[in-house]
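Step one of this worksheet: look at the structure below.
Heads up, one of the protein chains got dropped from this complex, but the rest are sitting where they should.
Chain lettering (A, B, C, D and E) follows the sequence in which the chains are written, and residue indices restart at 1 in each chain.
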Amino acid sequence: MKSRNCLKKAKVILMSEKLINKGIRPDGRKLDEIRPLKIKAGVVDRADGSAYVEFGTTKVISAVYGPKKVHPRHMENSKKAILKVRYNMIPFSVYDRKRPGYDKRSVEIAKVISEALENVIFLEEFPKSAIDIDMEIIQADAGTRVAAITAASVALADAGIPMRGLISSVAAGRVEGNIVLDLTKEEEDVSDAIDLPIAMLARTGEITLLQMDGDASVDEIEKIVRMTEKGCRDIEKIQGKALIEKYNANTA
Amino acid sequence: MKSRNCLKKAKVILMSEKLINKGIRPDGRKLDEIRPLKIKAGVVDRADGSAYVEFGTTKVISAVYGPKKVHPRHMENSKKAILKVRYNMIPFSVYDRKRPGYDKRSVEIAKVISEALENVIFLEEFPKSAIDIDMEIIQADAGTRVAAITAASVALADAGIPMRGLISSVAAGRVEGNIVLDLTKEEEDVSDAIDLPIAMLARTGEITLLQMDGDASVDEIEKIVRMTEKGCRDIEKIQGKALIEKYNANTA
Amino acid sequence: MKSRNCLKKAKVILMSEKLINKGIRPDGRKLDEIRPLKIKAGVVDRADGSAYVEFGTTKVISAVYGPKKVHPRHMENSKKAILKVRYNMIPFSVYDRKRPGYDKRSVEIAKVISEALENVIFLEEFPKSAIDIDMEIIQADAGTRVAAITAASVALADAGIPMRGLISSVAAGRVEGNIVLDLTKEEEDVSDAIDLPIAMLARTGEITLLQMDGDASVDEIEKIVRMTEKGCRDIEKIQGKALIEKYNANTA
Amino acid sequence: MTAKLTKDYIVNQIKRNIRGDDRKLDEMRELTIERGVSANAEGSARVKLGKTEVIAGIKMDLAEPYPDSQDKGVLTSSAEFLPLAAPEFEAGRPGEVEVELGRVVDRGIREAEVIDFKKLCIVEGEKVWRVFMDIVVINHDGNLMDASGLAAMAAILDAKMPTIDKEYKIDYNKREKPLPLTTIALPITVMKCGNKLIIDTTADEEEAIDTRLTVTTNESGNISSMQKGGPGGFTVEEIVEICKIAGKKTDELIKKHFKSKKK
Amino acid sequence: MTAKLTKDYIVNQIKRNIRGDDRKLDEMRELTIERGVSANAEGSARVKLGKTEVIAGIKMDLAEPYPDSQDKGVLTSSAEFLPLAAPEFEAGRPGEVEVELGRVVDRGIREAEVIDFKKLCIVEGEKVWRVFMDIVVINHDGNLMDASGLAAMAAILDAKMPTIDKEYKIDYNKREKPLPLTTIALPITVMKCGNKLIIDTTADEEEAIDTRLTVTTNESGNISSMQKGGPGGFTVEEIVEICKIAGKKTDELIKKHFKSKKK
Partner (left out) sequence: MTAKLTKDYIVNQIKRNIRGDDRKLDEMRELTIERGVSANAEGSARVKLGKTEVIAGIKMDLAEPYPDSQDKGVLTSSAEFLPLAAPEFEAGRPGEVEVELGRVVDRGIREAEVIDFKKLCIVEGEKVWRVFMDIVVINHDGNLMDASGLAAMAAILDAKMPTIDKEYKIDYNKREKPLPLTTIALPITVMKCGNKLIIDTTADEEEAIDTRLTVTTNESGNISSMQKGGPGGFTVEEIVEICKIAGKKTDELIKKHFKSKKK
């Protein structure tokens, strides 16, 4: 992605213009509007549950296997299911080809996503079992992790795994002083940009994932987090719709 | 091997001469003649069976351990012995020193060799057991994999492992339009060269390994494969002789 | 360390002077005198035993865990405890930053240290158990391995693991024709330098670790080894004192 | 019904020319090829062959040529079974099946000289284009070899080369020319079940029968690569027969899915 | 008393504002920072936070800049749990907890622009200083994030840059200038137990409660990095409250341990 960042930055500087004018963003969105979001449940035949998500130009597939036996067996927990979460970018999902395999970034993201989902799934209903969640980034633009969680959540529901609700995920941040929802790559590259990805149990407003990089006051953080609340509720509706469509297709 | 290939290629082009004249090859062989083949069974004292093969200037040692216990035990198969096949080039077997360890090429070759041997060994006679076959290329010229299988087959017989017959292996191909048996490195480097290594249960003519790279018509493929049949029968005799020599030496 | 070696060597050559004059070394020590040695037992709270050692400017921490259960269990020995020894230099302990993780040098040193300790510990008193010893070089100058063993020995005693005695360790060698005890980096870089690290059960004089690099006659080797005997006895006293201090502090 | 019974049933049915999905032995499943599935790649394609789904992508950068081909571009391939594609797929170092898949697809493209690597040389001996061909398996329902070969070929045809400036800096946003090609080549895998030959096997069928020959054929009907797999063996006659089947099927596939799109 | 009972006991006590070591919920353990613990490093510091002990070190060499920041130095970080620090630590590839620790400390320093990387550029696009920031955990008694962040910041302040000659050869024996800095930034980790917020947790407490938010704040009170961890969740109000706690504690720590030493 580096090469592209470089170019975008140059463009921004050369133009010496604002990206956001009168509350309208380069792609025509309002400040608190998410990018177009397409969700399709049940896309991987072999999996127990799966989902494909297009979040703007970011594309991700997630699949869930389980509850199933734990292998090797000494890893099993007699009280609850263990969750194995993998996040990966396929080699040609980014401008600079990524070597196959997990790097430190993907290990960290898998960890925070696992923790974002752990309390939401009724793991204690499946002692001595494993639930595997795999997320594969097919095309990477802004917001790969939030697209991935959004997909994983639908895949879990599609697999019929009981949850306290759907986890929805989006980033918000600051661009040219504006608090905006769901930044694009172009917006992330503005010099004052902050990006704050969040995952939320939208039903209760509980925040189960939160990361942030940048330089912001506590006030700004509060406004940004509040904006993600709206985003997550919007996303939850689209997630629910995708699940109903899948259900209807199956029973049709 | 690259540096040498380079040189050879240059030579061939500069000379603008044919390698093969009137059916006689640079080393004096006829088109359907194999390189000098030396086989010695029982060369690794610790092993249950072993063989050393010199196929032209290619040198390989193979050793067999087993049938023996499976370790770790959860890998064992209650119906038959599991076969563990390893193919390796030692660091100084090639012109450009090879780093110790298995690369993708050696993993692939071990896989196809394993599959070439699997149905020939009566694995079902040894449930819950393992048979390990190791092949080490000491000096690499053309035909390392066919020399390796030829050696492994003798090592298996030397270990007293029951088989449906000896597996013999050789390559044939096309050089300057001629269908030839058992190409040298020099011949492989001719621009129209095709190399088609085969392993065969010579007793039945069944082909259990086949790979091919190049550009050939179906007719040519047929002729090349037919030529390997003759080669494998020649090789089987030398394999058999090596086993008899070993047996005689032991009982002498 | 390389860059520094380089400089030191240059200095030595430019000066064209001897380092050692009339039996007095650059840091004022006599030929058979060790560098200042500070030992503190009980420095890692979580460990069963631990020690911090400053040997000249070399700093090392060692900790012992055990006797404890063996994991994975199939590694356990029904006759005695197994010893797992790790030696590591932290990334910023040397001039040229070391990548985290074990290299061949650290694997070899861990092996010889393990063998230096094995017969000294009453391993047979703890069948089916494991004793883990970790040594971490915090600041590396001359004699990292001897400082590490000296620390490990105190850590073992601090953990209450029964031993035939304390293992003490020091190097001796040759510098400008002199047989000297406990070389500094500066002395090691002299062109005729030999370095011979030893570990000894000081109570009996038994030598349980010995390595040597250089070019020496058998006579010189004998003199060097004899000099380490004195060094080890000096070190053993300081080790004992550190253990008594720890004991007194605990019971105070 | 135990796994063994299921396998025997499949084998017996195949011997009677009957397949679980009512296909003929030499009939492929429905094939769809979708190009341009990952915009950050120079080229990409998703292949669905029945329920089997594979994505291939092409990325390019600049590299040094190999010492023995100083005037040619470089091809680097990988194949990965994503853990989401099947319950038995594990994350981690590629296993021998992945290694073989990647190498067979790579050799099919390389030996058929699909890409004209001489045209990917920028400064002889110093700077050439390196083509990364990566294959990821999204859903595994058998015949990964052919699905991967189809995806790789489609991704190559989809690819547009990025441009470079005078200082050899790559601009991935300005992709212009297609990759220089000389032919199209596709692998066809034929499996053997008793004396029957069968193509485009499903995962269930591959549980029951396991000996195969993969033959890569190019536009002119010539064979550029072959690879036998599985524990069994073939007769010479079977090999010739398989080469002919592969040639015929490749010809059909090229006509139906590739011909019109190649320039 | 079983492990479960111990955990319940700790949780119940925290709900009554009582901690095992008699601290208040928002009280840190005794902190000592010792600089210059490894003379071969450009900078180093040992932090003891109660019984938790962490060493951080700074090493520097020359490297090429990243393509998207040709005029800036480079930061490379690692965090390692030494096997001696806890019975559960194993030697080998860093686990996900180590990876997260290293990345969170790295981002805290990087995003707050603690080091002025523009001043570490030597020849634009060609040669810049590379700063290695390595963290090793010596004794693990909880709150490794904050101890590591404190150690990293102290090691940065301790560092003296080596000098280079005209041929860009580094002289590590002649270290002169401090690293160019723009601010100080420290992480504070707040954990949640029921509706209580608690800082600087011990290893025992972390066995009982596990949901946390780490907030890195700089000298001016702005937040440069946040990271939620653990299975539970937070409300917006809790997040704001935690940011305020982190700001206050960071301010106190800077005043007490860093302010006087920074030039």
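The rule is short, and it goes like this: a residue touches a chain if its C-beta (ideal position, glycine included) is under 8 Å from a C-beta of that chain, and two chains touch if they have at least 3 such contacts.
Source: prediction; values computed, not measured.
Although it is not drawn here, the omitted chain touches the following shown chains in the complete assembly: B, C.
The missing chain, though absent from the display, is touched by one residue of B:Thr57, B:Asn178 or B:Ser217; that residue is B:Thr57. In the complete complex, the hidden chain is touched by one of B:Asp132, B:Glu176, B:Glu222 or B:Glu245, namely B:Asp132. The residue from B:Lys30, B:Lys68, B:Arg164 or B:Lys241 that touches the chain not shown here is B:Lys68.
Interface note for the absent chain: among B:Ser93, B:Ser114, B:Ser169 or B:Thr184, the touching residue is B:Ser93. Against the chain not displayed here, chain B makes contact via residues 3-4, 7, 44-47, 50, 57, 59, 61-63, 65, 68, 86, 88, 90-97, 100, 102, 132, 134, 136, 138-140.
Along chain C, the points of touch with the absent chain fall at residues 2-3, 5-6, 9, 104-105, 107-108, 110-112, 115, 118-119, 196, 201, 205-218, 221-222, 225-226, 229.
The working rule: only the chains that are shown with their structure count from here on.
Common neighbours of chain B and chain D under the contact rule above are absent. Looking for a copy of the B-D interface in A-D, C-E or A-E, one arrives at A-E, which has over half of the same contact pairs by residue number. Look at where the CA atoms of chain A average out and do the same for chain D: the two points lie 31 Å apart.
The touch graph of these protein chains is an open line.
All chain pairs in contact, by the document's touch criterion: A-D, A-E, B-D, C-E.
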